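The structure's right below; bear with me while I get my questions together.
Note that one protein chain is taken out, while the other chains of the complex remain in position.
Up next is subunit A:
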Amino acid sequence: MKIPILKLHDCLLISIQWELDDETALQFQEDLLNKIYQTNARGVVIDLTSVDIIDSFIAKVLGDVVHMSKLMGAQVVLTGIQPAVAITLIELGIKLNDVHTALDLEKGLKKIKMELGE
């Protein structure tokens, strides 16, 4: 299943609405980087409100895509990480270093705009 990537001005918006399997996560990584390239997007918001589990593999894929996007010149913000997901990630020993986050989509978009100096 493909995760839809929406374009809004110079930002890309992604809302992950179902449980991620490994293949979907890797496909998303590739799709997002291609979309950044095609659209010249400068900001990306990935909303995780509906995601109720992030294991070490999905965390690695997400962390990687943030850094890959940065290499291409796009800022990424992860939004809506659920309390239970935050707790399990830290207990599992996963630190998403240098990854920008925000409470919800709205705050995420604000953060991106600030980062981009708009």
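Operating definition for what follows: a residue touches a chain if its C-beta (ideal position, glycine included) is under 8 Å from a C-beta of that chain, and two chains touch if they have at least 3 such contacts; residues count from 1.
In this section, contacts and distances are computed from a predicted model.
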| item | value |
| --- | --- |
| Hidden chain of the complex, named as in its UniProt record, picked from "Anti-sigma regulatory factor", "SUF system NifU family Fe-S cluster assembly protein", "Bacterial extracellular solute-binding family protein" or "NAD(P)H-quinone oxidoreductase subunit 4L" | "Anti-sigma regulatory factor" |
| Residue of A:6, A:84, A:103 or A:116 touching the missing chain in the full complex | A:84 |
| Absent chain, residues of subunit A that touch it | 19, 21-23, 52-57, 60, 82-85, 87-88, 91-94 |
